[in-house]
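Please find one structure pasted underneath; my questions will follow.
After this line comes chain A, so read on.
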Amino acid sequence: MTYSFQFRDVFAAWDSLLDGLILTLELSLFTMVMGLLIGIAGASGRVYGPAWVRRPIAVYVEAIRNTPLIVQLFLIFFGLPSAGIKFDADTAAFVALSINLGAYSIEIVRAGLEAIPRSQIEAGQSLGLSGWQIFRYVIAFPALKMMYPSLASQFVLLMLATSVVSQISAQDLFHAASIIQSRTFRDFEVYAVVAAAYLALAMIFRLLFAGVYWLLFARR
Partner candidate 1 sequence: MSLVELNDVVKRYGQHTVLNGVSLSVDKGEIIAIIGRSGSGKSTLLRCVNGLEPIQGGSVTVDGTVVNDPGTDLRKLRQHVGIVFQSFNLFPHLSVEKNITLAPKVVKHVPSGEARRLAENVLRKVGLAEKIDAYPDQLSGGQQQRVAIARSLAMQPDLMLFDEITSALDPELVGEVLKVLEEVAREGMTMMLVTHEIGFARKVASRVVFMHEGRIWEQGPAAATLGSPRTPELETFLSAVLH
Partner candidate 2 sequence: MIREFTFIDFLYLLAATRWTLALTAVAFAGGGLVGLTVALLRVSALAPMRWLAGLYVLVVQGTPLLVWLFVFFFGLSIFGIAVSPWIAAAASFSIYAGAFLGEIWRGCLQAIPRTQWEAGGSLGLSFVQQLRYIIVPQALRLAIPPTVGFLVQLIKNTSLAAVIGFIELTREGQLTTASTFRPFTVYLTVAAIYFALCFPLTQWSRRLERRLHVAR
């Protein structure tokens, strides 16, 4: 018994694949920006804020990091409407992904901030720098350099994880695959093509992040 691979039907649906790819890219990029903002704001509050700021942030981080993304997604898309909050699939996907990535980013940024030795801060203080100046000139750069690799790999993981939004019928790349699968019955070929597309995306993101790292930190 032999099976002949046939990619023609899969590539014939290239427009659905492209649409899916675009949503995957949009979701990934918007979420990365949002996640980074949440990460910086949250980590600053977590490290420098008063207790009533620190505690809720800690609870948020632990709640998200110890539950699956798909359950968070279902809770937001299927659960929240019963509390009167309704999103369309794309918005729900963006909200869930941002909340998820935000929690991971907070931990990464926090670790970066806390890795700066106290002696560096003391050196800044002894030179008469203000708190903001110390953050701006003494802490920010080395902390960013330290957290950058973890952030970058977390972002790539996030890009791959966006595939779960297909489960609330957001029309991303993975969703496009299931549609084509049900139309062509070329199961293996469809997923091979989609796997290759994700792999290519992951490589492109890694290269971009490496390039940015080089621009920001490696020269000098």
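One rule holds in what follows: contacts are C-beta pairs under 8 Å (C-beta built on N, C-alpha and C of every residue); 3 or more make two chains touch, one makes a residue touch a chain; residues count from 1.
The candidates came about this way: all candidates are chains of the complex that A comes from, given by their letters.
Everything quoted here is computed from the prediction, not taken from an experiment.
Engineer: Chain A in this complex: which of 1 or 2 touches it?
Structural biologist: Here chain A touches candidate 2.
Engineer: Per the contact definition, I'd like the list of chain A residues that touch candidate 2 in the complex.
Structural biologist: 1, 3, 62-63, 65-72, 74-75, 78-83, 156, 160-161, 163-164, 166-167, 174, 177-178, 181, 187-188, 191-192, 194-195, 198-199, 202-203
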